[in-house]
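A single protein chain has been removed from this complex, and every other one stays in its place.
Up next is chain A:
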Amino acid sequence: MLIGFDLLDRQIIDRDGAPVGKVDDVELTYDDTGTPHVTALLLGQAALGDRIGGLLGRCIAGTARRLSGSLDRPPMRISVDLIDHVDSAVNLTVNRALLQDPPLETWLRDHLIQRIPGATHES
């Protein structure tokens, strides 16, 4: 498996097929022999911006950090133990409700969408 081709930028879905996010970056850990291993998937626009780099990347990461409400919040991290298998998407073994909610989604839901009539209505 190639990290760049098969893992990065794939859609992550939970055990019921609901979208969780993209593999915006990966966390590498070196073992005793100095071989790197992927230990976690990193999600969120801050991680994405840092990966893109340059002026544009800094803008994306900066905006994302500002919108998340705290400037030093680490990116959302999903341990590789939670990966069931990788096909056209990265399939997790858990339900999305067990993972942390993205801060922007929570903020927009509570301050904007939830206040409009019909937000909880199944259309």
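In this section, a residue touches a chain if its C-beta (ideal position, glycine included) is under 8 Å from a C-beta of that chain, and two chains touch if they have at least 3 such contacts; residues count from 1.
Methods note: contacts and distances are computed from a predicted model.
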Among "tRNA 2-thiouridine synthesizing protein D", "Divalent metal cation transporter", "Methionine synthase" or "Serine protease", UniProt-listed name of the chain not shown: "Divalent metal cation transporter"
Where the unshown chain meets chain A, residue by residue: 6, 8-12, 17-22, 24, 43, 45, 48, 51-52, 56, 87-89, 102, 104-105, 108-109, 112-114, 116, 118-123
